[in-house]
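A protein chain is absent from this complex, but the other protein chains hold their places.
Chain lettering (A, B and C) follows the sequence in which the chains are written, and residue indices restart at 1 in each chain.
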Amino acid sequence: MPAILAPILALLSAAGALAGARGLRLLGFPLFGLAGLAAILSGLGHLLDPTPWSLVLPMGLPWLHWHLRLDTLGGVLFLLIGLVTLAVALYGPGYVREFEHGRSRPEALALFGGLFLAGMLLVVLADDAFAFMVAWELMSLSSYFLVTYRHDQAANRRAGFLYLLMAHIGGLSILLGFAVLAAFAGGFDFAAMRAAEVPLAWRTIAFSLAFLGFGMKAGLVPLHAWLPEAHPVAPSHVSALMSGVMLKVAVYGFVRMTFDLVGGVHWGWGVAVLITGSVSALLGVLYALMQHDLKRLLAYHSVENIGIVFIGLGLALVFFGTGHPVLGALGLVAALYHTLNHALFKALLFLGAGAVLHATHERDMEHMGGLLKAMPWTGGFFLVGCIAIAALPPFNGFVSEWLTFQAALQAWVLDSGVLRVLLPVSAAMLALTGALAAACFVKVYGVAFLGLPRGRHVRKAREVGLGMRLGQGLLALACLAFGILPTVVAGLLAGVPRQLMGTGLPEAGAQGWLWLTPISPATASYAAPLVVLGLALAWAIAALWLRRGEVREVSRCEPWDCGFSRPGPGMQYTATAFAQPIRRVFGMLFQIDEGMRGEQGRQRFHLQVGDRFWGWLYLPVERLVNAAARRVTFLQAGRLRAYLGWSLGTLLVLLWVAA
Amino acid sequence: MQLALVVAGAPLLAGWVKSVKARLQNRRGPGPLQPYRDLRKLFMKQVLVADSASIVFRAAPYVVFTSTLLATAAVPLAVRDLPTAPVADIMVVVGLLALGRFFLALAGMDVGTAFGGMGASREMLISALAEPATLMAIFTLTMSAHSTNLSTVVGFQLTQGLVLHPSYLFALMGLVLVAVAETGRIPVDNPATHLELTMVHEAMILEYSGRHLALMEWAAWLKLTLYGVLIANVFFPWGIGETTDPGAFGIGLAVIVAKLALLGLALAVSETVLAKMRLFRVPQYLNLAFLFALLGMLSFLILEVAA
Amino acid sequence: MTWLWLCVFTPALGGLALALVRSLRWAGWINLGVSTLSFSAALALAVQVAADGGFTRGGFVVDAFNVYLVVLTSFVALTTGIFSRPYMAHLCHEGRLTRRRMRLYHAMYQGFMFTMLLALTTDNLGILWIAVEGATLSTVLLVSLYRTPGAVEAAWKYFILCGVGIAMALFGTLLVYFAAQRVIPDPEAGLSWTHLHALAHQLQPGVMGVAFVFLLVGYGTKVGLVPLHNWLPDAHSEGPTPVSAVLSGLLLNVALYAVVRLKMLTDASLAGAGGAQLTGHLMMGFGLASFLVAGLFLHRQRDIKRLFSYSSIEHMGLMTFAFGIGGPLATFGALLHMLVHSLTKSAIFVTVGHAAHIAGTQSLARIRGLIHTQPGVGWGLLLGVAAIAGFPPFGLFTSEFLLLSATMDTWPWLAPTLLMGLAVAFAGLFRQIHPVVYGHAPEGQRAVTANMIPVGLHLLLVLVLGLYIPALLTQWLDQATRLIAGTGVL
Partner (left out) sequence: MNLTQLSLPEQAIFVLAALVLLVSFILLSQTRLTAAIHAFAWQGALVAVVAALVGWVGADAHLYLSAGLTLALKALLIPWMLHRLVRRLDMDAEREALVHPALVALTGTLLVVFAYWLVLPLERLAVTDTRNLLAISLATVLMGFWMLVVRAQAVAQVLGFMSIENGLFLGAVAATRGMPLVVELGVAFDVLVAMILFGVFFFQIRESIDSLDTDRLDRLAETEEEA
């Protein structure tokens, strides 16, 4: 089906704004869902048959119309966007109902939500720099309006400003990257850029600009600061779209630009990407561990996962650059696989967080607890999300990290000793990241959903409506499916490197759909279905065998707790306490302000864990600009004669120059 | 078949270690078969569940047990090429163990007692720090064997015969340290203590009783055995059966039992001479492990890859 | 030709008539009527030109370059008139203005339009000068209309700086005439731009070089190039809002138009002597300086109208830079930028007028929560700022995109500077506007009767231009580009 349908439907859903406050629910979201469906269909279509679809719209510049094109890579993104959008469309109506009577009315949500989706889809479709940039900035701008939707808190305004500013800077750097390519290609359409012969130096410049721009959008350390500010403050279904999809669009842009347009990759780029990715992954998860605002924590995890994706991309670049196309393809597939997975489970988690927010109006985990009993469905889906993002079998997160490991483990084929060391070390960092992520989600789930309720709101929590549960259920199901059928998915994804670089993964599915053997059966194999089967069997046996006899029934009693008195909610381990050992161990990475406040008797412990990069990068830049601004004011001291002096001086100097 | 053996044998190893320890501390401790009695007793007992506990609490034991079980299934015990081997390579094994740990920790936090949370928090810290070391050690092996399938690795070892790899030495040391940490033995954790502030593993299963407790304990012993077998068979594979015919199988079985007995002895000795360390010494301990593993990797890349 | 006369001289007559009309209500409507007439005449003229090309007759020249500016000017005059009728009437009721001053305002408003259109269409450089000077004279009293100390001061500075600057331009014109005398015997034709352009290659390079410097300094003062810009923020911030709108939207454009016309002459004559780059380099230098400095100034503003006047300086700098680069792409971009910038900027000033009216102040620190008080104004301001900051799909992005690619082709190492400047300016603009639009509105802040039609119209046009440039406009711009840069883009 024609890919253009999806963005058109998205634009139509923006028209839901016209239908008043209830337009979003009754008109916006259904069209949203249709757009998602269309995207899924056309995406799958292009994964199955790789012949690109293309179209030229008579828009934009007179001599440069909008070129649209959808190939396999675009197909992956369409599939991804579609899945999340569909879930959001199911989830949204229930979620936004309460806004209809709030101060900030939902028309803005409908309008900019639709534009946002259309922007993302068009970015994927764009086949010339101009259309790409228009769609790109449309995406940024509309998402900015979504971030500032709840603008009565000053924090949200700050977040929105920071977000828009960094998005703009990133966009400019991307634009410059395109301009570099266009200067050699003699045109702004991607076809010309692909064809162009660009010397390595300029290729590297273009790559660096793209890395900067897309990295800024994707939230790589140290350009991540906007992400944990902006994502949490948007309405949750929007956070799901931003964290789940928009970051992926940035990844798409990077892949498109680096592998497709710039071409002729150099392994040095791979090293840069690899290191940045590893650092982002590790710092992302460490900062996430320190958070106790649920959505903020999830946002930091986006930094982590994007880091993992870029580790994969870095591996791909290294292998392609050193002439091992198959391994490069493996790295690329691993990265794309993780992109897909992260979209699914991060959207799932954000929707879950939204459901909790909806039910308890509470974002701070320190006030949650025992939600599993109150909201079994949400709790169950959230657990799936946690297991998936913690990269535990048999869910999808594990598969992509496994593939990344497999790629990293092939370092021995490389000639350069440095790379041989670098790859395993980054893999080790990946391992550490994974384990910390597991720790973090034990904390999240244990504190939020298990134990005893810590707050009044939470005690009164109710399960959310059917639509919201369906939305989460869809994503949870997808997580499981992508985890159990890795061979199929990897096979589909392998089409991307085949189209971009000319090599796929010949071995991946060679042993049949049951076995995932990325390089060769002898090297490594993973049969997810069998693992699941084994788990199920073992469980069944154990359960049946143990449940026999007279000791079947379970009797309840109050917890023993080493014989201490009955534990109250206050005695539970808090999120902060849970993270304390890790805070101690990695203390140097955080800006910790910790101590006792208040006078004798009524002292309170207070703890502030900040992001070091503010002090390292952002504030200095701001200071610099302000200083420069103060400098130039001498031009305008307010005295007319001084102004006249400037004019006369200018005149004389110019005359002297001219004559 | 072999899986059943492992499952059956696991408590024996634990018991063996216990009794040896007792001897070393010249006490007359319980015999090596004590764990079986414990299990029987627990299975007979009725299950008490804290009223604040949720479904996760009750499901956890099964998940922990089954995931550990599955992990064990992938490790060659007496014979090399198991039919189950290619299902899961070493990293899947690690992943399965992590899954078990994940639920263990969740169960710890479920009841909402202070100790549960404490145990979970510490357990996750230790495991997180142990992970890279484990992976590094494994990478060293797998990179020399060009494979992450355990049977392939073992086979590689056998075929190349007795070669002294400096890298293996480091990897071995690293892996041993990690194994000690992962299985919750002294000096990282003390399976015997119920002293509130020092518990890690015990703190998490504090609220369990009856068959749940039995499964938890059993899973822990399985894990111990698994690491034992891993170390034994990957680094000293000699004697393991090449084929599945009963003869080879028997020999392999005898050999592995002997190896495990030795390992258990070593463990017991170390536990007697060492004292448990503070929690915040553990990171340094695990850094040491990571250092070993990294050295192994480096020495592999520097000294051996040319070969 | 008749259309031209109608378009140019209606405002003159209207101005005279309005000087006599006493009734306020009528004055407002007459003002509108005159503008409408002139605008429709301009449209007719444009269609005619599109049909059968430009012409030079009776001391007037109409070609692709100025016809679209004529349409733009009369259009902005009309929409600003729509806005100003109720707005000024309201000021009069508030008692900030006496009836006499209202008459002055209306008369001068049309007078200003007359000078603008005359300057755009005349063929005679001398008359061009007179018209631009006339523009100063007609607006200087409007700037001081409120008679507040600030207004008087601003007006005085505006008067002296521009007067002196323009005087330099006259000397430049004189030198051009001086150079012309050797090639054009007829003294009457010696200042005719068409004649000069025809024979430009024979003009004495030395003289033309010096002449261009005088002209650049002269008209550049009116364009607001740093460091000649100092009058601009004062005049914009102290004058009534409609005046700021037309100053920013039209006057700067016309001044730049004059500079470009004369650049064409100078280039042609310098081309022979090899030093053809002189004008380009001068303009690039001025443009870049203004662009960067103004961007920095944005960060320190406290007055909302001052803020946007600096943004005008920034954009004029950008255009000057583009014209300085020359070449079809940059020229096309600059022409487009002139169009979209004046549309956007006048829309913004109209919105700002409403905003200041709502909050009862121009101080950025005290205008808060517009979106809550009056969503129309709030969104208008927000979108306008997004447009002026060069966000697609608004038209300014298109022109900046072209400009950037042109820079990349010719002066690659200037491109990063350009982008840095854009980022700085953007940050400065948004950090000021963000709290103004969002957040809680102060107590007792009421919505006012605001006529957002002009704003909506302008922004819509800019939006459309960002997505799709109609063929007619493309044709004009391309012809203009051919005229200026020699070759077109199509």
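Criterion: contacts are C-beta pairs under 8 Å (C-beta built on N, C-alpha and C of every residue); 3 or more make two chains touch, one makes a residue touch a chain.
Just so it is clear, the model here is predicted, and its values are computed rather than measured.
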Specify the shown partners of the omitted chain in the complete complex.
A, C
Options C:E238, C:D267, C:E314 or C:E400, residue touching the unrepresented chain
C:E238
Pick out which of C:F9, C:W29, C:F55 or C:W156 touches the chain that's been left out of the picture.
C:W156
Per the definition of touch given earlier, which of C:V210, C:M283, C:I304 or C:V437 contacts the omitted chain?
C:V210
Of A:T148, A:N305 or A:Q636, the residue touching the omitted chain is A:Q636
Can you work out which residue in C:R147, C:H281 or C:H440 touches the chain that's missing from view?
C:R147
Those residues of chain A that touch the unshown chain are 633-641, 644-645, 647-648, 651-652, 655, 659
Footprint of the hidden chain on chain C, which residues?
124, 126-127, 129-130, 133-134, 137, 140-141, 144, 147-150, 152-157, 159-160, 163-164, 167-168, 170-171, 174-175, 177-179, 181-182, 187-188, 190-191, 204, 206-207, 210, 233-234, 237-238, 297, 300-302
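The rule is short, and it goes like this: only the chains that are shown with their structure count from here on.
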Work through the pairs of chains, note which ones touch, and then classify the graph as line, ring, star, complete or other.
line
How many angstrom between the C-alpha centroids of chain B and chain A?
35
Let me have the rounded angstrom distance from the C-alpha centre of chain A over to the C-alpha centre of chain C, please.
44
Which whole number of Å gives the spacing of the CA centres of chain B and chain C?
78
Would you pull the chain B residues touching chain A in the complex into a rising list?
43-56, 58, 62-63, 65-67, 69-70, 73, 86-89, 91-92, 95-96, 98-99, 101-102, 105-106, 108-118, 120-122, 124-125, 127-132, 134-136, 139, 142-143, 146-149, 152, 194, 196, 206-207, 210-211, 215, 279-280, 283, 290, 294, 297-298, 301-302, 305
Listed in rising order, chain A residues that touch chain B in their complex are 369-370, 372-373, 376, 383, 387, 390-393, 398, 402, 405-406, 409, 411-412, 417, 420-421, 424-425, 427-429, 431-432, 434-436, 438-439, 441-443, 445-447, 450-452, 515, 521-527, 530-531, 534-535, 538-539, 542-543, 546, 551, 553-562, 564, 567, 569, 571-573, 577-582, 584-585
Enumerate the contact residues on chain A facing chain C in the complex.
58-63, 103, 130, 133-134, 137-138, 141, 148, 151-152, 154, 157, 160-161, 164-165, 168-169, 172-173, 175-176, 179-180, 182-183, 188, 625-626, 628-633, 635-636, 640, 643-644, 646-647, 650-651, 654-655, 657-659
